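This structure is in structure tokens; I'll ask about it shortly.
Only one protein chain is missing from this complex, and each of the others stays in its spot.
Order of writing sets the chain letters: A and B. Residues in each chain are counted from 1.
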Amino acid sequence: MKKLWITLLLAAVASFGLAQTVTIGLTVSKTGKYNVESVNQLNGIKLWQKWINDQGGIPVGDKKYKVELKFYDDESKAERVQQLYSRLISQDKVDFLISPYSSGLTAKAAVISEQYGKIMIATGAASDSIFKLGYENVYQIYTPASRYLTATLDMLKAADPNLKKIAIVYEDSKFAKAVATAAKDYAKKIGFDVALFEGYPPSTTDFGPIINKVKASGAEALVGGGHYADGATFARQLYEQQATLKMIALLVAPASDEFAQLGDAAFGVAAPSQWEPLVKYNPNCGVTPEEFVKMYEEAYGKTPAYRAAGGFAAGLVLQRAIMDAGSIDADKVRAALDKMDLTIFFGKIKFSTDPASHGLQLGHDMVQIQWQKKDGELMKEIVWPLDAKTSDLIYPIR
Amino acid sequence: MKLLKAPLFWLIVGVTAIFALLPLLSNNITLRETLVLSAIYIILAANLNLMIGYTGYVNFGSIVFFGLGGYLTLWLVGSHHWGLYSAVLVAGVSVSALAFLLGIGILRLRGAYFALATIGVNEAVKDFVSNFDVWGGSEGIFLPFTAYKAMGGAGKALWTVYLLIVLVMGSSLLLSLAVRRSKFGLGLFAIREDEDAAVVLGVKAPLYKTLAYSLSAFLPAIAGGLYFFKNGSVVPEEAFNLNLSIEAIVMVMLGGQGTVTGPTIGAFLYERLRGMLLTIPGLSNFHMVIAGVLLLLIILFAPGGLMGWLYRIWPRLRRVLE
Partner (left out) sequence: MIEIVSSILDGLLIGLVYGLASIGLTLIFGVMDVVNLAHGAVISLGMFSLYFFFGAGLHPYLALIPVAIIGFLLGVLIYQIAVRRILDGPPLMTLLATFAVSMIIVGIGTALWSTSPYNVNFKVQTLNIFGYTVTSARLIAALAAVLVTFMLYYFLYRTTLGKAVRAVSNNREAAELMGIPSQQILAISFGIGTALAMLSGALIATLFPFTILSGSIYELKSFVASVLGGLGNPTGALFGGVILGLIEGSVAPFIAISWTNVIEFVIFVLILLFFPTGLLGGRK
């Protein structure tokens, strides 16, 4: 009898008192090829959850919503993503969604979120095409693929106005192909000669044939790559095969700290990055970049890469939208996201409201990093834009 | 219509109705999402059984029909604004026709050579589609959301597609039954037992087996179209997933090859088992191991599968379940 009373009391507290919760569902690639990036992203999301729950939850009116996360391992596989997002929506009854890592998986998850009319914050996904399908519930945090390498090419042009021939070699995945195609158009526009434009299958481990082609093309600089695993292998084999290139800029891989494991092969490799720990943004909401870095280092014992920052940012944007809406009602939150125009520690955030590209990120911009040596130790430095740089670009590298 | 008198005919109609009505009446979306996978597995297993069980040709790459059906459907719906119904029908007929042409070639091979060739065909098609820009190359095809709006919104479209998939499932089972009871089916069984002897007895083996191959492509292609329409997208690794192809063989073997009921039960059990293993933490990686052990045990100790075992202990069942 006593037990029953306690149970009833607890239930009463849970339904009226402090313990309001908002549940956010997502999948994480705990295994498979996106393992490194995806777990980083999850770390950022978890850190946001802890940060907001330590403050009592998301303030909505006079109530506070504790954040609960519900996630499954998608094994980096597209078919798992759709099953699991359906499950999150129809069985676990989550209130909001955050995307998996990578454009390919996010595109699959977006279909489900749209079919069921659930709001999904897409982070770790830069592809533009997801936002060209007429979706109304998906919002992008990252700078989209169409603007991913444009600043890299600007930087190259500034470093060497006489350089003509470049090679664009990309992983044949949704994200990298979109980036490369946009980069090709931009490169031609600003006067480069694209001597080689070629994709390689995502499972590629032997880059020998590609490197031979790069050499044959006479290109003096190379931009491209895809995700972590292929990019790291590509950089290593470029070094082993002694490809003499004045600049190498790869997507994703060099922006990770793990890239330093390549040793000499990492030296000089540049990358566009969504965010770096040393960036100087003055946020008008949430944490500052320094605060985020400090919190992250305390929690995980290492410096956050941009995927982790993107994860935190996704949570922050959703939180801000709920606060603006004053409710967790989907229609109100959607309206708040549509109106959003913020600067957070991650940079500017503003979404397209044009029906032809609804949810596409318009505000956020890239920075460029390069692996340099300081006292014999490999260091990641910001080299572009010039007003944010921590070091000069090393050029040419070989 | 002698078929109407078969108890199994009514059993199939009943099972199909249960599949359709159970989630519909309770408006249970979770149940629907579980059953849709079972239904797809049953379709794949039942049609594969026409080749493996009836004709004795081991098609390792049967998934290529499913994938091509999906691609054709999404291409017609997405890029050419066809309606779903006409698109899946055209996909079914074209894939079936393609299978006929392909069959004329590769069905000249026997045993392991045929099996290897079907793997080769699936991989060749997968790599080709990955490079085929008209179908989006490695990015695949993503449906514009208007495709669902045309069917009264995503919510309604998903229910419609589900019911259609269940219909295809029922049709697959009835097809298995009808072929089994036809003269055509007898010809196939003769090929399975001894192809050379069958030819001597006057069975037009090349024609028969090519027809069976083509027939086994029709409904999976339609199912592929419906399934990928439901998913809203189709990408090469998913459409031509060799593992699923081989899992379909496991289902056929598990239930009992050559029977009508066997592959159905095998597919249903396999889906349940897989679903269970995937959601138990720590076991999700072991579903492959357990499927492998299961397959090995069946091959070594019960090559007739579940039905073979049931018939042995209860011979009268054979008359009811076929």
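General remarks:
Note that in this section a residue touches a chain if its C-beta (ideal position, glycine included) is under 8 Å from a C-beta of that chain, and two chains touch if they have at least 3 such contacts.
Note that this is a predicted model, so its numbers are computed, not measured.
Of the chains on view, those touched by the hidden chain across the whole complex are A, B.
Among A:23, A:233, A:303 or A:391, only A:233 touches the chain left out of the display.
Between the chain not shown and the residues B:45, B:253 or B:321, the one that touches is B:253.
Within the set A:55, A:162, A:205 or A:284, the residue that contacts the chain not displayed is A:205. Residues of chain A in touch with the missing chain: 30-33, 35-36, 75-76, 172, 198-201, 203-206, 208-210, 212-213, 215-216, 229, 232-233, 240-242, 261.
Although one chain is not displayed, chain B still touches it through residues 52, 56, 58, 60, 105-106, 108-109, 111-113, 115-117, 119-121, 123-124, 127-128, 130-131, 138, 246, 249, 253, 285-293, 295-296, 299-300, 303.
We adopt the following convention: only the chains that are shown with their structure count from here on.
Distance between chain centres (mean CA atoms), chain A to chain B: 38 Å.
Residues 31, 73, 78-79, 82-83, 86-87, 90-91, 104, 107-108, 111-112, 114-117, 129-130, 133-135, 172-174, 177, 199, 201-202 of chain A touch chain B in their complex. Looking at the complex, you find that chain B touches chain A at residues 29-30, 33, 37, 130, 137-139, 142-146, 148, 154-155, 158, 231-233, 235, 237-238, 241, 284-285.
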